[in-house]
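A single protein chain has been removed from this complex, and every other one stays in its place.
And then subunit A:
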């Protein structure tokens, strides 16, 4: 079985996001970029399936500008067999990303596509579900446990009410939640090895995908700030204050 993994590059988890004063975007110049944490989890899960003999090949997919290659090399260093780079200077919206993945799925015929449940930049949480719809295949979102056997995936999903278990016939789309696994660290020799692994480059325009983005972002704003309140000296004072506010 082949597994396709979405591997998006985003502003690093630890960067404090600043909105540009003119409201046209957030500051990304000189800011550290990393793999979307949920995508690292997706890749890790795919690698473990390969190590267990469930899959033979793991392919990481990135959609982005020419310099995305370095990021995809990280995915290869982590252990993917090869990478596909869909080249576009523009950021694509989830529906377009899903349409790109559908084209790749038709070409690659994977048994499983694993994506992060959301990217921590736009927090959209859409691409996996949209791909599953366009592909007319099962989706198992927010996975915290994944087992593959007898042509189906048994997935434990983190839902508001607790843990839901579903079965999905393969091929299927799985999106990862935080507790699915802990991604491995990249080792130096693997970085060297990754240099010789193949990256297929496909121009976005060559895929025949309609970049049909219905949403236009017109303004970026900083969120309203909560300000620092008062400190109390002990439990009794805290209780008195909450009672005075009518909260207890």
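Convention: contacts are C-beta pairs under 8 Å (C-beta built on N, C-alpha and C of every residue); 3 or more make two chains touch, one makes a residue touch a chain; residues count from 1.
FYI, contacts and distances are computed from a predicted model.
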Name under which UniProt lists the unshown chain, selected from "ABC-2 family transporter protein", "Dipeptide transport system permease protein DppC", "Electron transfer flavoprotein subunit alpha" or "Response regulator": "Electron transfer flavoprotein subunit alpha"
Based on the whole complex, identify which of A:53, A:189 or A:229 touches the chain you can't see. A:229
Of A:90, A:169 or A:203, which sits in contact with the chain we cannot see? A:169
Missing-chain contact among A:87, A:133 or A:186 belongs to A:133
From the list A:66, A:192 or A:248, which touches the chain that is not on show? A:248
Which of these touches the unseen chain: A:60, A:95, A:148 or A:202? A:95
Interface with the unshown chain - residue positions in subunit A: 11, 16-17, 19, 26, 93-95, 98, 117-118, 120-134, 136-142, 144, 154, 157-169, 172, 177-179, 212-223, 226, 228-236, 238-242, 245, 247-248
